[in-house]
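Here the complex is missing one protein chain, while the rest keep their positions.
A and B label the chains in the order they appear, each numbered from 1.
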Amino acid sequence: MKPIKIVACVKQVPSEGGASMDPEKGLLIRAASLSAANPLDVCALEVAARILDAFGGELAALSMGPSSASSVLTQAFAMGAVRAVLLCDPAFAGSDVYATSFTLAQGIKKLGGADLILCGQQTTDGDTAQTPFALAAHLGIPSVGWVKRVEISTDSLIFVQELSGASAAVFAKFPMVAAIGREAAIPRMPSLKAQLEAKRKTIETWGLEDLNCRDKSLYGLVASPTRVKRVYAPSMEKKAEIVRDPAGACAEIIAGLIVKSRDARRE
Amino acid sequence: MKLCTDMNESWLSDESRLKGRADWVATPSSPLEMAKEIKEAHERGLSVSIQGARTGLAGGSVPFGGLALSTGRMNAILGLEAGNASFFLKAQSGIPLKDAKQFLMRPCGLGKNLQVLEAVRENHMGFAPNPSEKTATLGGLFASGARGLNSISCGSMSDNVSGVTWILPDGRQISAVRGEHVFGADGLKLPNGLSIPRVNGKDPLFSQFPAPGMDLIDFLAGSEGRLGVAAEITLRLQKIPDITWSAAYFFPSSDEALAFAAELRRWRGMLHACEIMDEAAVRILDEGRLRLPSLAALPPFPNAAAVYAEIAGDDSDALEEALFEQLELFSRMGGREEDTWAGSAPNEIEKFQSLHHSLMELGNTLSVSGGTGEAQVCRISSDNFYGSASVEKAWKICRLNLKESGIKGFVHGSVLDGRFSVCLLPTLNQLSGAEEFRIILARFALESGGAACSDYGVGKVNRKLAKNFLRPEMEECFKPFDKGRRMSNSFFLEAPE
Partner (left out) sequence: MNDILACLQKGPEGRLHPISFQTACQARDLSLSSGGEAFGVLIADESSPSLDGELSALGLSCVFVYEHQAFSIFDETIYSEALLDIIEFLSPSAVLIGATPEGRALAPSAAVKLKTGVTADCTALRIDSVGILVQTRPAFGGNVMADIITPYARPQMATVRMGATLIPSQPINGKTRILRRDASRLKLFSGLAKSLLTALEPEEDESQKRVIVAVGAGVREKNDLEMFKRLANLAKAGFMCSRALVERGWMPQGKQIGLSGKAVSPDLLITFGISGSVQFQAGIKGAAKIASVNSDEGAPIFRIADAPLAGDIYEIAPLVIAALEAAASKRRS
């Protein structure tokens, strides 16, 4: 196989917890939490590194977010990326999946396209695993999602994906997008040298004006087909009295429920 | 207090897996209630065992009859204040450390304290010590004299405590603020009449002999229930470094790891922590990747023995230069670039810092479930402070003794302050050998000017060992506190076999 040009999309996510509602004021409170690279995106970086070890080529990392998101791109450098771009511009704010994937697609086009685009299947900050598929659709290329295994041999690259009730082996044919799941790879721990060198590398920051398509109406909130109409605290459910009986009594309760349920269905 | 029933069965053990029994249980929700329960127990002649999160490995919270008193309901944050060039967080002693730390991270209905919280965040202040068991309560950490990986740079738990509301074994309450009660040439006299004599010499167990200049708070810290219990604790916040770097260096042998660790120690640089793990420890961690969630995200360990170095500060250039120096040192000693792991993002640091705790958890698991299939008994550990003068010698002696004893185990510990932990996994017929082993090491520690039972404390599990080294003079110090009646956490009370 020839050397492969890979672009990996990496997202910055909060490292724990999210926002909550102030019940009195009805306002959204964002937690002051530390941020990290989305774990599945780091798995995608690992997959990229393994593919490049086998076939040669180069890896560019792409992220869309505020300026603080540059720290995840440093991690991408430490994992072997030779180029890292942060898409950062107020015009991108408020993007839903459609607008986010459109923006990422523009970034990839500006990078000169890629043979293989890798992303984590979903993020830990509650996203819905749509971005990789939406990204592929914007680029007009096929996608393979739910990748649970990557098989690399001397002359072929196969993504094994998990579907309902079966797995499918997909022979890589470029260009394409592959979305990486948890089981696909345990990411390497970068060496100290790699980390130090990563700190010295330059992250390119691109705004709207740096992209080929500069039509503001195609980015951010205005370009997002979905809108959040309102946010509210989840309702508190009715409270049953907590049972603190000894283990034996608790077990009786559970066994009783099981037997009753079975009898009700006449099994 | 109520009669102890089956429902409280989980109260009768902690992470030491020792099983005890209790006649009475109590769950006070305030210092007043706590004092009341303890007073009643004192009057009725009941021994008292205090329970925090029951995460101790030495059986400190396991009751042997008498009253088991849980601080579970005393978990409120009492206030956050700006003060003397710092900030102070006051909380009830039953609050888990992670909850106290998390309080400083996120807002929640504080009202006026919200401004102070903002100031704390802006100045990047926090509770500096980093014990690996984050679910332990403040009271538990204080009572066992806990330290974190980074105690060399920020002090132990108690160094960062500026005040306690203390309940004495007879139920009286005293309030201790750092600086207000300091031992003098004749000891210390408290306003309520309590008088503690001065003692000469060095305390072999807790470095706690009340010498002139010692603050009452430091005397109370680590006393494991012997002198009473904290109901409320005030923590002094410190500036947390903006940047932390973790680096792990791997070696083909434990000796090479030690040589490097010793060099690092001499270099010192900006080290906050420097831990060493022998080959057996690393092997257990490597296998542990399949068992423990905290290790599941790690790739295979690149080599046999490891040295973990942590540096922190606010100047990123200075830190990076320090790391280059470390790398230079490493390669001069024959280390290979691919035998290093490093990171500075919070989630990366988390992975490194959890290694210490995971190792202890695995040691525990292996002893209970008999990892290799051989009949294992219980986990016996030798945790001593060997004094910073003879760190290398201490390490070699630990490893040598382990090898000669023929008992399965591993060694790890802090190179900066010479605290090494030997985790023994003896079979039944090796049990007495293991006990002897611990005494030999403890003696050596004492001869080197260190102390025994430094990490997990005495608790119940290490009583037999501790008795070898107790000084009768300590009894004189303790008498004023309990008037002769002893809480069960006292290390004079016999634990049933």
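Operating definition for what follows: a contact is a pair of C-beta atoms (placed from the backbone, for glycine too) under 8 Å apart; a residue touches a chain by one contact, two chains touch by 3 or more.
Fair warning: this is a prediction, and the values are worked out from it, not measured in the lab.
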**Asked** In the complete assembly, which of A:Phe92, A:Trp146, A:Trp206 or A:Tyr219 touches the absent chain?
**Response** A:Trp146
**Message:** Among A:Ala54, A:Val160 or A:Cys213, exactly one should touch the missing chain; which is it?
**Reply:** A:Val160
**Message:** To test your reading of the contact rule: which positions on chain A touch the chain that is missing from view?
**Reply:** 14, 17-21, 28, 30, 96-98, 101, 122, 125-126, 128-131, 133-134, 136-138, 142-146, 160-171, 173, 176, 181-183, 224-234, 236-237, 239-248, 250-255, 257-259, 261-262, 264-265, 267
**Interface residues of chain B (partner: the chain not displayed)** = 9-10, 290-291, 293, 296, 365, 369
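Going forward, only the chains that are shown with their structure count from here on.
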**Request:** Can you check the complex and tell me which residues of chain A touch chain B?
**Result:** 15, 17, 22, 24, 29, 31-37, 39, 71, 75, 186-196, 199, 244-248
**In the complex with chain A, residue positions of chain B that touch it** = 5-7, 9, 105-107, 109, 121, 247-248, 297-299, 316, 320, 323-324, 326-327, 337-338, 340-348, 351
